[in-house]
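Heads up, one of the protein chains got dropped from this complex, but the rest are sitting where they should.
Showing chain A:
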């Protein structure tokens, strides 16, 4: 085990090279619906239980199924209304189970990125080859069902190994060259994209996917009231929008159709989306479009700035 994963270098938020998004916009905004499939009776993982109760875990399983049966259409209609294309964090077995959902999202030009195969199959305990196979299977599924070359990754149920990011980057290259496996949503250390070190040294970035704005973290972990969640979204937006004057910022709302699409939560969510999209200086986009744009325009500059500041810091320390 390591004391630090070593994916990125310290890089202070102040005095970074200035970012401007396409059209000169100061802020990028993306919504990442997690569209997940949880199994009623998954195989046992030695490190993590899928369900707290012995099989069948009626409650936990069925509320997640609610997201697909009931919630998906609600959130999709809402995103349509505000001109937002979702960037789907996808349990890719859902391509097989519920291709109807995949088709609807595909027709809307939504992005699909990998969130593993099932959200009840954890990375813990996998060999390197097993994790590589699982990631490849998930990216293959996305390509087969949508024609998209999977660019992003969020590990299933946020279960990682030390090699997760390396493997995702490598499998992406193997399948799709420089178009596949270019960004991760697994790290929460920054409000701007960050170059990430991987074993293969390919251009690879962390794109801010806010755990704090994640509806499941808000509602289930932090037990926040729906209207307060709506207010938090607006506050998060206001600050990042203001800071965008200095250098481009990113706001992400990660959602789950079994959480935010419940009838008592939709109103506050809609109010927040209405508020955010009413601002002019916002690039409403997807995770992949942010990653592509950043890699093309700012990645090398960022790396150079990080290297220079790191070297200066070392000199000072001596």
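The rule is simple: contacts are C-beta pairs under 8 Å (C-beta built on N, C-alpha and C of every residue); 3 or more make two chains touch, one makes a residue touch a chain; residues count from 1.
Note that in this section contacts and distances are computed from a predicted model.
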The complex's invisible chain, by UniProt name, from "Glutamine--fructose-6-phosphate aminotransferase [isomerizing]", "NitT/TauT family transport system ATP-binding protein", "NADH-quinone oxidoreductase subunit M" or "Polysaccharide deacetylase": "Polysaccharide deacetylase"
From A:152, A:226 or A:287, residue that would touch the chain that is not displayed: A:226
Hidden partner chain, touching residue among A:90, A:126 or A:240: A:126
Per the touch definition above, residue among A:88, A:240 or A:262 touching the missing chain: A:262
Full-complex contact with the absent chain, from A:84, A:134, A:171 or A:272: A:134
Chain not shown: contacting residue from A:41, A:178, A:200 or A:235: A:41
Residues of chain A (touch criterion as defined above) contacting the omitted chain: 37, 39-41, 43, 45-46, 52-56, 58-59, 61-66, 68-70, 72-74, 93, 96-101, 117-118, 121, 125-127, 129-130, 133-134, 137, 219, 223, 225-227, 262-268
